[in-house]
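Every protein chain but one is kept in place in this view of the complex.
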Amino acid sequence: MKTIFVSIKRFDGTNEWYQDYEVPYEKGKTIVWLLTKIREEQDVTLNFTVSCLHAICGACGVKINGSSYLTCSTTLDEVLETFKTDKLTFEPMANFKVIRDLVVEFDPKFERMKEVSPWLKPASHGSVETGFKQSETEFEKISSSSNCILCGLCTSECEQLAKNDGRYLDPFIFNKAYRFAADSRDADSTERIVASLEGELWKCVHCMKCTSVCPKEIDIAENIAFLRSGYNLK
Amino acid sequence: MEKQKGDKQMKYSFFPGCVLNDTASELMISTKKVAEVLGIELVEIDGWSCCGVSHTGDINPMMTHTINARNLALAEKMGANKVLTVCNTCTLMLRKTELKTKKNDKLRAEINASLESTGLEYKGTTQVTHLLWALIEDYGLENLKEKIKRPLNGLKVANYYGCHIIMPPKFTGFENWRNPQSMEKIVDLLGATSVDFEDRLSCCGYHAMSTSEKEGMRMIGQGAQTAKEAGADVIVTPCPLCQMQFDDHQHSANKQLSNGDNLIPVIHLPQLIGLALGITPEELGLKKHTIEVIPAIEKALK
Partner (left out) sequence: MLVFDVVVIGAGGAGMMAALKAGEGNDLKVAVLSKVLPTRSATGCAQGGMNAALGNRDRSDSTEQHFKDTVKGSAFLADQDAVNFFVSEMPDLMKELDYMGVPFDRDENGNIAQRPFGGASKPRACYSADKIGHVVLHALYEQCLKNDVNFLNEWQMISMVVEDGKFHGLVALDIKSGEIHPINCKSVVIATGGFGRVYYSRTTNPTGSTGDGTAIAFDAGIPIKDPEFIQFHPTGLAHTGILLSEACRGDGGYLLNNKGERFMKKYDPDKMELSTRDVVARSIEQEIKDGFGFGEGMSSHVLMDVRHLGKDHIMSRLPGARETALIFEGIDIITDPVPIRPACHYSMGGIHVTDYKTCATTMDGVHAAGESCSVSVHGANRLGANSVSEVVFFGKYAGVGARDTAMRRTLGNNELIQKETKKWEAEFKRLREKKDGINMFEIRDRMGATMWNNLGIYRNGEDMEAALIEIDQLLEAYKDAFVGDSAKEYNKAFINYLEIGNSLKLAKAISIGAIERKESRGSHSRADYQKRNDQEFLKHTLIYKNGEDYKLDYCPVVVTTYQPE
């Protein structure tokens, strides 16, 4: 394969269109390499966000051929192989407001995240002076859900969000609610669970897309089920 | 992954799942008929119970594992090495227990402690599969091809996978969840044509119909619409829950979304295969559907 045919959905604040580019294929490259090459060599007006380049900061989510990926840690080969094609279509992540091209708006989501009190409410057995005691088993309960990098891929894939009128909370917000509800150092989860319920916790359709797409392998759907059942929680 | 010509797995422990008994009896009928023609022996697990349908996981995850471990332990008792299902969610529920206990002796011990009073012990020796996977990796597509009597040339199908046969990949693991092709391979083999439609991998909303009916209707309405717009004569799915959604609610969904009166019929994967094997539509239970199937298929196959 010699050439990759790239089509990127553009947006300048007013107009929306698909713009085509061609890039000569190179082995061992990532998607961010492809986008950067287009931007720096062909079209500097193309916008997308990246930061750490190694899947810890969560800045680089996009949709490629309808499926959501982190551009920095997805290889070109992997995507070409998955879709058995030499044509890649890029769109911004779904279920977000688009700012420009592939750049989406996170702040409103973080505002909503506040509804579930995504911070530790310190229980009385700890203090600023002493910190807390926590067992290794108790740490295990929160270690996976704490891995969330707020990349938004789960939001992008969420089937409920795609059809919902706007009350439903993003999967990563439910994950945060669970992460604190399950923390032995946390005082009381009632508020968080109530907030999750008010955020339509029971509308999750269990499609498993969030769990499947999560680059940190957090079983978000399971954490949602745990929030519903109260398993592991106080 | 793919089986070659010759050696075929012939016997499975069969887990029908609840809906096959009643609401989706046509799937029970067609599965058994297809198995008979292909020479596959399905031995129903004696004493099986509901898999929990996702919902029990929202109430009590440990109990969910226990009931599925019980189902698998019953299969082990029969000497089965593979358990076959024809429902996506049953597959996922059983696979989850199978794979989670494989990596976690503590979990299996906890489950077996609960099972003690039943006299059963779950050893973790059976593998869970679905007919869709079994045909490809056990039976072999080349072998299936030989059995085709009525190639379905002219029939355009919209392959509606249904979430739980492809996700999450750490439990399903059969193929790439972002672009599965197993149904396309089979449809192609049967002589029919797969259409490319936007909702091929979308969710039907079955598991939240009681709490999220409005959104569920939108899922069904859109799924049917994009299938129709892509030129499909029929939707085919490996999951009876998806099938129920499209069959029972398409009319209401169309009304809600103002999508017109045109209803696209939806059939089970074994029914599609059965037609190609030369089994009659009546024998495949195709008259039991809410949305009429036979006229649309006969018309396409002319």
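Order of writing sets the chain letters: A and B. Residues in each chain are counted from 1.
As a convention for this text, a residue touches a chain if its C-beta (ideal position, glycine included) is under 8 Å from a C-beta of that chain, and two chains touch if they have at least 3 such contacts.
Computed from a predicted model, the values in this text were never measured in an experiment.
*Asks:* From the touch rule at the top of the page, work out which displayed chains the omitted chain touches.
*Replies:* If we consider the entire complex, the absent chain touches A.
*Asks:* Tell me which of A:Lys87, A:Lys133 or A:Arg167 is the one touching the absent chain.
*Replies:* Result: among the candidates, A:Lys133 touches the missing chain.
*Asks:* Against the chain that's been left off, what residues of chain A make contact? List them.
*Replies:* 12-13, 27-28, 30, 40, 44-45, 47, 49-54, 56-59, 73-75, 77, 99-100, 103, 106-107, 110, 113-114, 117-120, 122, 126-136, 138-139, 142-143, 146-150, 180, 183, 185-186
The criterion applied here is as follows: only the chains that are shown with their structure count from here on.
*Asks:* Taking each chain's centre as the mean of its CA atoms, how far is chain A from chain B in angstrom?
*Replies:* The computed centroid separation for chain A versus chain B comes out at 29 Å.
*Asks:* Which of the residues in chain A come into contact with chain B in the complex?
*Replies:* On the chain A side, the touching residues are 67, 82-84, 159-160, 163-165, 200, 202-209, 211-212, 217, 219, 221-222, 225-226, 228-229, 231.
*Asks:* Under the stated contact criterion, what part of chain B meets chain A in this complex?
*Replies:* It comes out as residues 54, 57-62, 92, 163-164, 167-170, 176-179, 202-203, 205-208, 211-212, 214-216, 218-219, 222.
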